[in-house]
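Of the protein chains in this complex, one is absent; all others appear in place.
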Amino acid sequence: MNRLPDTELVYIPGGTLITATPEEGRALAMAIARHTIHNIQPDLDPLKAGRKVYSANPDSLIAAGQVVAIEFQTIAAANNYWR
Amino acid sequence: MNRLPDTELVYIPGGTLITATPEEGRALAMAIARHTIHNIQPDLDPLKAGRKVYSANPDSLIAAGQVVAIEFQTIAAANNYWR
Amino acid sequence: MNRLPDTELVYIPGGTLITATPEEGRALAMAIARHTIHNIQPDLDPLKAGRKVYSANPDSLIAAGQVVAIEFQTIAAANNYWR
Amino acid sequence: MNRLPDTELVYIPGGTLITATPEEGRALAMAIARHTIHNIQPDLDPLKAGRKVYSANPDSLIAAGQVVAIEFQTIAAANNYWR
Amino acid sequence: MNRLPDTELVYIPGGTLITATPEEGRALAMAIARHTIHNIQPDLDPLKAGRKVYSANPDSLIAAGQVVAIEFQTIAAANNYWR
Partner (left out) sequence: MNRLPDTELVYIPGGTLITATPEEGRALAMAIARHTIHNIQPDLDPLKAGRKVYSANPDSLIAAGQVVAIEFQTIAAANNYWR
């Protein structure tokens, strides 16, 4: 098994949901979504193989976008929407 | 790789969730959803190819509409629903 | 391209999430969901072709119903649930 | 076309999200979900044909259950969870 | 038709969203999700046949888990998260 490094297996990179800006909050949403997948499948080889498939499939891209949207709801609420 | 320009890769165009009107909030929801896809797949060629497929597939259109609906929930809350 | 009229491409018909009644709020949820699809695919021909397919497919109808449910969550919250 | 009666096409049966009990709230969630489908497809014949298909398909039943769950979130919030 | 007993067709078993503990709240979420399916399909025979299919299919199990997660969001909010 070609195991991902531990830094890719942290659930919440940085350890907090609070960010300075919406842009950083969105980057965190993407990172959290990605690290969840890494924890379910920590072997880099099937991840790389899967990447080729889903990144060329519009339905998969839409589904991935939906997960990020849900993660971002949580982070945006945590930051009082950066009002 | 036919890489998208950097302006298409910003996560939150304009850098804020606050908008003057619901119409602008909805446009932002669509932009954020689109830019997420761009960040997952920054190569314009598979995006263009995928566009032909999903824009003619009602199930894909419904799924895309759902992602926008979720993004809009966040933006509408951020703006206190423009009450 | 058989382009939809501009009135079908407004994101938030009426420009507000506030409605007098739950019934009107639900109608707005359906309109917003539909106009999102129109903005992603503004050509009437593939929309009409897709309509025949999805309106006879129970899974597509369930998926469409889910999008309306999510839009309605936002509108109902905006209206303090018409309490 | 074998059109559904108008009573099946009202979006929010009863015209309010407020109910006396959680049981009635859940029944309303199911009715709203069903009436949305009716408004998208108001012809009884494809609905009846689709019913045979989806009610015997576990994935369709799970998807239908998800829509009801989302509608119920809105109704439960409207009723302050009947606390 | 091999109809489920009436106890399996109540929408909200116990008639309230309030529970003593998170564990009981989660059990209620599962019961509500299951009873929704029962109300859509009250014939035990297709339910039993479907059970064999979906309980051996990881995608179906993930989808079922998602419905429970959504029901639990509502119940957890109703109980102020048992803080």
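By letter and in written order, the chains are A, B, C, D and E; residue numbering begins at 1 in each of them.
Rule of thumb we're sticking to: a residue touches a chain if its C-beta (ideal position, glycine included) is under 8 Å from a C-beta of that chain, and two chains touch if they have at least 3 such contacts.
In this text the structure is predicted, and so the values were computed from the model without any measurement.
Every shown chain that the unseen chain touches in the whole complex is listed here: A, E. Residue-level contact of chain E with the missing chain is found at 21-23, 26-27, 30, 55-59, 61-66, 68-70, 72-73, 76-77, 81-83.
Touching the omitted chain from chain A are residues 10-12, 15-18, 32-33, 36-37, 39-41, 46, 49-51, 53-54, 59-60, 63-64, 66-67, 70-71, 73-74, 77-78.
Going forward, only the chains that are shown with their structure count from here on.
Hopping across touching chains, the smallest step count from chain B to chain E is 3. When the CA atoms of chain C are superposed on chain D, the rotation angle comes to 60 degrees, reported as a multiple of 5.
In terms of their C-alpha centroids, the spacing between chain B and chain C amounts to 17 Å. For this pair, chain B with chain D, the centres built from the Cα atoms lie 29 Å apart.
Multi-chain contact residues of chain C (touching two or more other chains) are listed as 59, 63-64, 66, 70, 73, 77. Chains that are in contact with each other form these pairs: A-B, B-C, C-D, D-E.
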